[in-house]
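All protein chains of the complex are present and in place, except for one that has been dropped.
Up next, chain A:
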Amino acid sequence: MTDRLWRAQLTLVWAFGLAVCAFLCALLIGGVHGGNGTSVYAMVYAPLHEGTSIRGSLANPFGVLTLLGMVVAWLSPLAAVLLAWRGRRALRGEGEQSLRDRIEAGTIAAYVIAALYLTPVGWTLIYGLTRWTAMNIWGEGPNAANLG
């Protein structure tokens, strides 16, 4: 039971939370989406509206935001499983009470994050952030291949 484990768990929670925040920013204020606007599912998964296409650019600020979120979203299930397992093992041992409290909270959070990847929340996070990153950098739409 070490402070490093708690630091790692806290970093995981904040990284995952910021990835969710990036997803929500891209969803709510980030511009063009597919499908019908009342459904998050369609905004994430559906093709763009008829006649809409997006010319991507590496300089797109939303591209950088979603790229960082995408990296976190892909890596955090692995990190969550690892840290939940290590936290569980650490909690079996002895330790200072305040450190125990923090590692307990961090372990629960790691379990929650790992469990989220068994639900559509986690997949949508991965798919949405990956798609929007590709869309912001390379472009998407009916003529995306001819945009240069």
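Worth pointing out:
As a working rule, a contact is a pair of C-beta atoms (placed from the backbone, for glycine too) under 8 Å apart; a residue touches a chain by one contact, two chains touch by 3 or more; residues count from 1.
The rule we apply is simple: contacts and distances are computed from a predicted model.
The listed options are "Spore coat protein CotJB", "Vitamin K epoxide reductase family protein", "3-oxoacyl-[acyl-carrier-protein] synthase-3" or "ABC transporter ATP-binding protein", and the UniProt record of the chain not shown names that protein "Vitamin K epoxide reductase family protein".
Across A:Cys21, A:Leu78 or A:Leu118, the single residue that touches the chain missing here is A:Cys21. Seen from chain A, the chain kept out of the figure touches residues 10, 13-14, 17-18, 20-21, 24-25, 28-29, 37-40, 97-99, 101-102, 105-106, 109.
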